[in-house]
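One chain of protein is taken out of this complex; the other chains stay put.
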Amino acid sequence: METLLQQVINGFSLGSVYALIAVGYSLVYSILLFSNFAHGGFLVIGGYICYYTLAAVGNNIWIASLLAFLGAGVSAVLVERGAYKPIRERTNVTLYLLIASMGMSIVIENIFVVTVGGRFRALPPVIPMTPVSVFGLATTSAFDILSLVMAMVFLAGLQIFLSTTKWGLAIRAASYDLKTAGLMGVNVNKLISIVFFVAGLLAAVGGIFLSVRYTLYPQLGMITIKAFVAAVIGGLGSLPGAVVGSLILGLAEMLTAGFISSQMRDIVVFGMLVLTLLWRPTGLFGKHISEKV
Amino acid sequence: MVDLILSLDNLNKHFGGVHAVKDFTFQMERGELAGLIGPNGAGKTTVFNLITGVYSPDSGSIKFKDEEISAKKTYEVISRGVARTFQNLRLFPRSTALENVMTARQQHFKYNFFEAVTHAGRWAGNEKKIRETSLELLERVGLLPVAEQAAGTLPYGHQRRLEMARALALQPELLLLDEPAAGMNPEEVQDLNGLIKDIHEDFNLTTLVIEHHMEVIMEICPRIACMNFGEKIAEGDPDYIQKHHEILKAYLGEEVEEC
Partner (left out) sequence: MISGYIEGIIILICVNSIAAMGVSLLTGFTGIFTLGHAGYMAIGAYTAAILSVRHDVPWFAAVIAGGILAMVVAYLIGVPTLKLMGDYFAIASIGLGETIRLILENWQSFTRGARGFPGVTNFTTLPVAAAFFLGMLILMRFLINGNYGRAFKACRDDYIAASLLGFKTAHYRVMSLTISGFYCGIAGALLAGFLTYLQPVMFDMNKSTELTAVVVFGGLGSISGSIIGTAVIGLVTEVFRPISQYRMLIYGATMVLIMVVRPEGIMGQYEIGPKLIRAIFSRKTENGVNNAHG
C-alpha cells in the first residue's frame, strides 16, 4: 500500500513534468497542425541556460530559471522564424515542416554536443530533495511535490493567459482555423511567434525539473518522445488532453517501474501509444479533421 | 420495359444537426441525361457522395443496376460502373495528363504483382493497351497535344476536360458530373455542352449533371430535378422548370440565373 501510494505520487510528479512539455507541443500542433519534433530542443536549451547561470551567479534558482525561460522562449521563436516560417509560407505540405523539425532537433542536440560536450551534468541541488511524509502513509521527496506544484502553477497561468487576454483569445481562434483568424485581422506571424515562445517557456520549466531528476545531457530532449505519446493519448491539439494524457502516462510508467520492472517502462509507454492509435487515434479529447469531398 | 439504372429512394443524411439530404427520391433510366440543380448547400454534392459510397445514408436505399449499393464501399461502387468528376477538381497534379488517364484506364487491363515486377506475361500487352486507349481518350477531349504535361500546370479549362477524360477511362455505365462548367466563360461552356452531349451519345452513358450554369442544364438535359435544403422541390423538363422558375426564385433568391 505504501509503495502504491508512493508510485502514484511519483507518477503524478513525472506526469506533471510531461504535461508541461506535452502542452507546449500540443499548443503548436493545434495552431499549425504539425508535430514539432524539435520541441525537445527547447527543453535542453532551458536546462543548459539554467545550469550555466547557476554556476555563474551562485545557485540563485530564480534568476537562473528566469533566464532559462526567456532563453528557451526566444530560441523557440528563432527556430520558428528561421526554419519553419520560410517553409510554411511556400507550401502547406506539413511533411516538410515535420522533416525540418527533425533536422532542427538534431541540430540543437548536437550544438550542445559540440560546444559543451555530451557528458552528464548534475545540477546543484537548488531544488530540495528532502523526503517528505505524506499523511504518514508514504514518503516522497519535496522535489516531487514541488514539480507537481510548479507544473500546476504554470498550467494555470497558461489557462489564464488563454482565457482572459487578447492574444489568448486569438490563439484559441487560430486553433480552430488559422486562416480565418488571419482574415479576422490577427497578425498570424506574431501569433505563431507568441505560441512558440510560450511552448519554449513551458518546455524550459520541464527541462529544469528533468535536469535535476535525470541530470543534464544533450540527448535529454529525447524524453520529449514520451511527452508526444502523452499528447497523442490525450488527443493532439487538445491542451486539457495533453495534461490528462501526461498524468496517465506518468502513472503508467511509475507503476510499471515499481511493480514490474524498470526496463518494461518504455515498452509500456510505446505500447500505450500504439494501443491508443489503434483504438482511438484522436485520443481522449483530440481534434478530428475530416476532409470535405 | 423501363431499365432503371439508378434508383434513389427516400435518402436521408445528417451531419451533426444539419439534415443535408431529406427524403430524396430520384430515378434514372439507362441512357438518360439528367440535371440536378439547386443553390449552394442544397445537398447536391452530398447526393453524389452518397451514391459513390463516400458517405453512407442514415436511411433510404440506393440501387444501381438493381443492386442495393448504399452499404458498399467506394471502390466497390466504382468497380460496378460508376464514375464521378469533382466540383473542385481532383487531378493528380504531379502526374502527366496521360498518366492521370492511364491510372484510371488500368482498372480494365489488369495484371498481377509477379507480372509487374518481372515485366512478363500480360505486362507488355496490357501496358500497351492502357497507353493507347488513354491516348485515344485524350484525343477525344482535345488534349492530345498536352499529354506529357504535368496535370497541375494545365490551364483550368484543360484540367476540367482531363478530369472528364479520366472519368471516361473507367468505362462507366453511370457518369456523375459535379459542376463541370464551374469557372468557365460562355464560349467554354458551349464547348462543354457539345462535349457532354457527344459523350452521352457515343458511349450511351447515363449521365447526371450538377450545375449552376443554367445554359448547360437547360440546353442539354431533357429532365431536371431541383433541390433546396436537402429536399427535391421540383422535377420535370426544362419548360416545366422554367415556369416553375418564379416559384424557384422565391426559394432560391438570386442564385438562379435568368435564362
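Going in written order, the chains are labelled A and B, and every chain counts its residues from 1.
Heads up, the rule we're going with is that contacts are C-beta pairs under 8 Å (C-beta built on N, C-alpha and C of every residue); 3 or more make two chains touch, one makes a residue touch a chain.
Because the structure is predicted, anything quoted here is derived from the model rather than measured.
Only one residue in the set A:I99, A:M129 or A:A156 touches the chain that does not appear here, and it is A:I99. In the complete complex, the residue from A:I111, A:I145, A:L169 or A:V188 that touches the missing chain is A:I111. Mapped onto chain A, the footprint of the missing chain covers residues 34-35, 83, 86-87, 90-100, 102-107, 109-111, 113-114, 222, 225, 228-229, 232, 236, 263-264, 266-267, 270-271, 273-274, 277-278, 281, 291, 293.
Chain B residues in contact with the hidden partner, per the touch definition given at the top, are 52, 54, 74-75, 78-79, 83-84, 86, 90-95, 99, 102-104, 106-107, 110-111, 113, 116-119, 123, 126-127, 130, 149-153, 166, 170.
Here is the rule we use: only the chains that are shown with their structure count from here on.
The distance from the centre of chain A to the centre of chain B, with each centre set as the mean of the Cα atoms, comes to 48 Å.
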